[in-house]
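Just one protein chain is left out here, and the rest sit where they should.
Order of writing sets the labels: A, B, C and D. Residues in every chain begin at 1.
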Amino acid sequence: MFYHRLEKLFATTVRACTVVAVFILALVIFLIFRESLAIFQEVSVKDFLFGAEWRPVSHHPRIGLRPILAATLALPLVALVLALPMAVGAALFFAYLCPGPLRRPLRSLIDIMAGIPSVIYGMLGLVYLIPLMENLFSMSSGDSLLAGGVLLAIMVLPFMISVMAESMEAAGSQYLEVSKTLGVSHLYMLRELILPLSLKGMIAGAVLGTSRAMGETMAVMMVVGNSPLMPDSLLGRVKPIPSLIALEMGSAPLGSQHYHAIFGAGFVLLMLLLGINLLFYWLRRQIESRGEVS
Amino acid sequence: ACGNGGGSGDTAAEDQNFDGELLFTGSSTLAPTISQIADEFQNEFGTWDQVDDSLPAETIQISVSTGGSGAGAKAVLDGTANIGMLARHAREEEREALEEYQEAIIGMDALLMAVNQNNPLGQNRSEITAEEVQNIFSGEWTHWNQVDENLPEEEIVLLVRDVGGGAHGVFQNAMMGEVDVTETAIEVPSMTGLVDRLMNNPLAMGYASFGVAEMHQDDLVAFVLDGVEPSLENILDGTYPVARPLVLVWNGELNPAEAAFMEYIKSEKGIQILDEMGFVPVQ
Amino acid sequence: MTQAIAIKNWHVHYGKTEVLKDISLEIPEKKITALIGSSGCGKTTLLKSINRLTEEEPTATTRGEIQLKGTSIQSLPLEILRRRIGLVFQTPTPFPFSIKKNMEYGIRYHEKLTAKEEVMLIEEKLKMAGLYEEVKDRMNLSAVRLSGGQQQRLCIARSLTLNPDVLLLDEPCSSLDPKSTAVIEETLRQLAKEVSIVIVTHNMAQAKRIADYTAFISNGVLVEVQETEALFQEPKQEETRCYLEGLIG
Amino acid sequence: MTQAIAIKNWHVHYGKTEVLKDISLEIPEKKITALIGSSGCGKTTLLKSINRLTEEEPTATTRGEIQLKGTSIQSLPLEILRRRIGLVFQTPTPFPFSIKKNMEYGIRYHEKLTAKEEVMLIEEKLKMAGLYEEVKDRMNLSAVRLSGGQQQRLCIARSLTLNPDVLLLDEPCSSLDPKSTAVIEETLRQLAKEVSIVIVTHNMAQAKRIADYTAFISNGVLVEVQETEALFQEPKQEETRCYLEGLIG
Partner (left out) sequence: MKEGVKKHWKDYVLQSWIYASLLVVMAAAAFIFGSIFIRGFSAIDMEFLTASPQGRPLGSEGGIFPAMMGSLALGLISTSLATILGLSVAVYLFLYNQSGKIDAFVRLIVQCIAGIPSIILGLFGYTFFVVLLGFGHSLLAGGLTLSIMIFPVIVINTEKALREMVAHQIMASHALGVSKSYSFFKLVWPARKKDILSGILLGTVYAMGATAPIILTAAVVSASVPNSLFRPVMALPYHLYFMAAERISMENAFGTALVLLSMFFIAYGISFYLFQDRKEEEK
């Protein structure tokens, strides 16, 4: 009998693939770490992370990630500040105010927006956003932290909306009917019941959005100017880790100091994002366990 | 074509190993030219046996990629490309890293100190000194009025190639010496991109490849540097200080297909395209 | 006997299936009326009809008339109607806030009270629902930490904060232990002095214990309604008898 | 009286909560045994234990022994065990395929029959479940389009295709109308001539009507088991009496 015999093979395949999947993560972390190890033999971890200058191929090479790291953190922060209020507002609409027939088309639209490849966003940024910045702020060149932040905000917005709307629905839908029996208006319910209930969902959306923004490469690279400066002004130019890798990796000779330094930067980024994801995982567990109590 | 040293008995075995696809990687300055030549080559012959009847009847396929001169050297080193394109001399380390380093210089290029045609400085004068260039690119001077009191107090927007670009090293060595280029400069990942930004920003200054600048003569002002005009002759005889070679590098012997195409690059046709693209061919 | 609510030839369809068929029923004032019937016969739907929650169901369509003290419920603004008719669901549905906030939720929307008046109102209603003594010292406790029975009484108290004329309860004790059930039954008996109550129950014994009148619904049709005693002793309809003897459902 | 199944000192934990505590119970052969008890007392868990479906629940751990005709169920290969012990769930669980495919599902895995034998087997089992006449002309109809009662009978028939020795039913009639219920009850009475049946029910009347023996479980503990008549007339335990009088649950 075919299926009796298949069972063993199927079960083994399924198990083996799961093990492989688990090992992929380990392999990624290990390899990136291994390739970056050499740089820490030349530069101390502290100097690497907090050194003030990134000049890997100068006559006097200096490998300091401080301005790069600061930009890596500043960009998603700017994006978050811009996107969060709008994401919450729009998510409320999609979860509780959207008229029935519009619901699915609009939600699909948001999903599609969340899936647009980032080069397309980058191209639009290059063509429309940068000249706009130049005109608005009379900048001599529109490439800037702000341009990157705005573009990232637009990119993560649909993603955050979709995460938040889902969690808002999950958090509030069981109380809708009860609230109605108390004769209160829809808006009253939204602000007194749904908003407080969605708090953790909103945090989750914000965290996930931030982590996306932090790892984003192509779009950001096309609008931030890529000068390794401290992000001390919104209109200043910056160079975050993903841009650094994309720009410099191509030319860093295999095994050179520059090459290892790039992997070092990549490892820092990887750790940052894994950290954020663990945080998110913990947060979601909190939310779920709260769900059980009620 | 390649030497027909092998007996005809080996042809079958050769056919098996024959590799009719080539990948060039490296200089963004050189890439458009090589792909142009490759395009002509493919159109003219189609299959390898048309080039040389000792080669099998496989379709000619030549891919060209960019990433800067550094990427070219690296790709040959890690074996991901057949031939690397460099818009500078290969560095000592790069030569040493390759066991059997081989190169061919196919042309010359220069870096012009250029500004937008509406740039205040460009409209005032046509000359610049090496010292001024150094002051500007090191970040000593940040506004145009520091270059010349009569100019408006507006920011100088510096455009440079990223560290992977051949131009980066050439400019550093020829103009800056030990002084670093300021961090406030905008890094553009290709020469065409750099020139494009130059054409669109009246406050910008940058170093433009002679070849690329040629194509946009009307939109740019290229300065005479320390009294030397960036002309064909001055570049060829080395009087213009920021000149650079266009180099193809590879490791070991060329295979038959590589050799056949290399021949074509050096042929009349190749030279003509190089010339059309604004570079100075060398034999 | 005055009526709190009069239902006249009431029909409800979900999509194409008719779940309530030509129901006509009068709910007497300040009495407890029990609705019994097998699962899926339409009891919940009838309760929802009375405070127009059926309107929130996308597929539901209704026909007929329901009056609250002589006024058609259609003509009343929704908020006023739902203020006057409270509804408590089968599963306790406290909001996941503190006890205090649960109680304030409805009040703050409908009324402008001083802090003191509010505290007093909340206290009064918790007492009416028989919950006050148990929670008075921990009003800031999250309501979801209360026991099931306490949660259900909190929901009743929350409904009472709006001073409704009618209170509808949908199997309020089905998920509770016997002790909580007894407390809630006592609470309802007390409340019936001031409020008209309709209670859906699947527990015959409970209907016998607390209801003044009992209505039996089968398959969307109102089979009969009588004083509770009479209905259980001598049902007029054969169908009711079968149901009570456990032959159906 | 021979036993089909013997449960000995059986414990089940979900995570840290013990939901079945030291259950010892014997299921007589070719009789109907009813399990009664309030919601959440562990009836479903007991049924799942018998054909080792508890093993599919990630958090469940078990202790004790269960025997099928004298052999420990642990020692039987899972496939054989589940073939010999069928289980029908509370909510009808037809697969979203045609009636025919639903019936073939189990057969095709366990046996190699010719097309003709298969058709005959399916026909026979549909007849045993009292469904044949209603569906014989539309075997290719999607099973989800059947009525609830028909779906449930289909699930019974599907279990029967494997010729089980024991059939476990978890409140099979709870979502059905009285007529379907009557049909299924009749079906079960017929089946009991050949198969040992365990049925969970929350309907006392149903237990009275069809069960030979009745076991009462409360809070994970087996309170008592007797012949049905005896249990309902004179329960030995006070707790059983309370439950039967409707004081609990």
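We take it that contacts are C-beta pairs under 8 Å (C-beta built on N, C-alpha and C of every residue); 3 or more make two chains touch, one makes a residue touch a chain.
Nothing here was measured: the structure is a model prediction, and the numbers come from that model.
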item: Omitted-chain contact residue, chosen from B:Glu154, B:Asp196, B:Asp219 or B:Asp275; value: B:Asp196
item: Hidden-chain contact residue, picked from the options B:Met108, B:Ala204, B:Leu254 or B:Met277; value: B:Met277
item: Candidates A:Gly142, A:Pro158, A:Gly172 or A:Pro253 - the one touching the absent chain; value: A:Pro158
item: Hidden partner chain, touching residue among A:Ala38, A:Val57 or A:Met218; value: A:Met218
item: Selected residue (touches chain absent from view) among D:Lys43, D:Arg82 or D:Arg153; value: D:Arg82
item: Interface with the undisplayed chain - residues on chain D; value: 51, 53, 55-59, 78-83, 86-87, 89, 91, 93, 95-97, 105-106, 109-110, 144, 155, 158-159, 162
item: Footprint left on chain B by the chain that the document does not show; value: 21, 23, 25, 28, 31-32, 35-36, 38-39, 59, 61-66, 75, 78-81, 189-190, 192-193, 196-197, 276-277
item: Where the missing chain touches chain A, by residue; value: 3-4, 6-7, 10-11, 13-18, 20-22, 24-25, 27-28, 31-32, 35, 85-90, 92-93, 97, 108-113, 115-124, 126-128, 154, 157-158, 161, 185, 187-188, 190-191, 211, 214-218, 222, 242, 245-246, 249-250, 254, 262-263, 266, 269-270, 273-274, 276-278, 280-281
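Operating definition for what follows: only the chains that are shown with their structure count from here on.
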item: Length of the line joining the C-alpha centres of chain B and chain D, rounded to whole Å; value: 81
item: Sites on chain B at which at least two other chains make contact; value: none
item: Of all residues in chain D, those that touch chain C in their complex; value: 39, 174-175, 177-178, 181, 203-206, 208, 245-249
item: Of chain B, residues touching chain A in the complex; value: 67-71, 73-74, 77-78, 93-94, 97, 154-155, 157, 162-165, 168-169, 178, 180, 183-187, 189, 201, 203-204
item: Chain A residues within the chain B interface of the complex; value: 53, 55-60, 67, 140-141, 143, 225-229, 237, 239, 247-248, 250-254, 256, 258
